[in-house]
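A short write-up of the structure that comes next.
Heads up, one of the protein chains got dropped from this complex, but the rest are sitting where they should.
Chains: A and B, in written order; residue numbering restarts at 1 for each.
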Amino acid sequence: MVESRDLGTSPDEVQFRFRDDEPVDHGTVTVDSCCDQTNATAVRIEPGDDARLLLPFLDRLALVEVNFPSFTDGRGYSAARILREAGYTGELRAVGDVLIDQLSHMLRCGFDSFAPDKRLDEGDAARAFATWDNVYQRAADTRRTIADKRHEA
Amino acid sequence: MKILTGNDLRSGAVVWWNGSGWSLFVDDAVDAGDDSEEILAREEAARRVNVPYAIDASIDAGGHVRPAHIKDRVRALGPTVRRDLAVPTADKTGWDWVI
Partner (left out) sequence: MYQYDSYDQAMVDARVEEFRDQARRRMEGRLTEDQFKPLRLMNGLYLQLHAYMLRVAIPYGTLNARQMEALADIAEKYDRGYGHFTTRQNIQYNWIRLEDAADALADLARHEMHAIQTSGNCIRNISADHFAGAAVDEVTDPRPYAELLRQWSSFHPEFTYLPRKFKFCVIASAKDRAAMRLHDIGIRIVQNAAGETGAQFYVGGGMGRTPMIAPLVRDFVPIDQLITYAEACLRVYNRYGRRDNKYKARIKILVHELGAAEYTRQVEEEFAHLLSVGVEPPREELARIAEYFAPPTFRHPSESWDLEQLQSKAAGDPSLRWDDGFGLWVRRNTHPHRAPGYVSAVISLKPVGGIPGDATADQMRIVARLAREYSFDELRVMHTQNLLLPHVRIADLPVIWAALDAAGLAAPNMDTIEDIIACPGLDYCSLANARSIPLAQRISERFAESGRTEVVGELKLKISGCINACGHHHAGHIGILGVDRKGTENYQLSLGGSEAEDVSLAKITGPGFDEDGVIAAVETVTDVYLDARTDGERFIDTYRRIGMEPFKEALYG
């Protein structure tokens, strides 16, 4: 059994959460560990990890943390969408160098909780989450796109 | 000598450290010597200047401050191909040394 207490964020560190269920109250394991052990329910994806390795285990996962060591490394956006496209419905938490101006994109890619290294200004964040009334692309948030709206009957 | 330069945060204009503030004119630049790092950190934090840095320079016989590197010499005067847009200075010899 891999010691996982010190890996990952705790519920206290989550600044924004758009879910009603109880947050997972234990630490996460690495993707490798998650694939090796049968009982892990929380996992942490690093930028270089292949999110698709988790697909066989989605049913048992309640929390996936995606780490952004630097906000300029955008691999976590693809990881998030891949999990949502595969039907993952548990908590998807963006952690690390999560800043105001990335929040709206993260939301669209399927993240529903946010644990930034440095707490964000609440007002700025609220504005950022609400940035786009409409969107051009289909994404994990399944919003109807501008093109959909243009052509609705 | 070491002089300090950067771009004004709000306007973007090339500026030079004159000992107490930032000047548009390279001839106002002063030797920052060993204090460079401290001044740069303080001034960037105060948001008076954007990405400032220290460069080598010398003073020529006419008393003009001459940055050592071609890039900073171009910055000191303006685009060589648009002299009509040059930084307005009394230094008429500038274009002779820029390249």
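Just so it is clear, contacts are C-beta pairs under 8 Å (C-beta built on N, C-alpha and C of every residue); 3 or more make two chains touch, one makes a residue touch a chain.
What you see is a predicted model; the values in this text were computed from it and never measured.
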item: Selected from B:Gly12, B:Gly63 or B:Pro88 as touching the chain missing from the view; value: B:Gly12
item: Residue among A:Phe57, A:Phe71 or A:Phe129 that touches the chain left out of view; value: A:Phe71
item: Contact set of subunit A toward the excluded chain (per top definition); value: 47, 50, 71-75, 77-78, 81, 85, 99, 101-102, 104-106, 108-109, 121, 124, 127, 131-139, 145-151
item: Sites on subunit B contacted by the missing partner chain, in the whole complex; value: 7, 9-14, 44, 47, 50-51, 68-71, 74-75, 78-82, 85, 99
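By definition in this document, only the chains that are shown with their structure count from here on.
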item: For subunit A paired with subunit B, centre-to-centre distance based on mean C-alpha positions, whole Å; value: 46
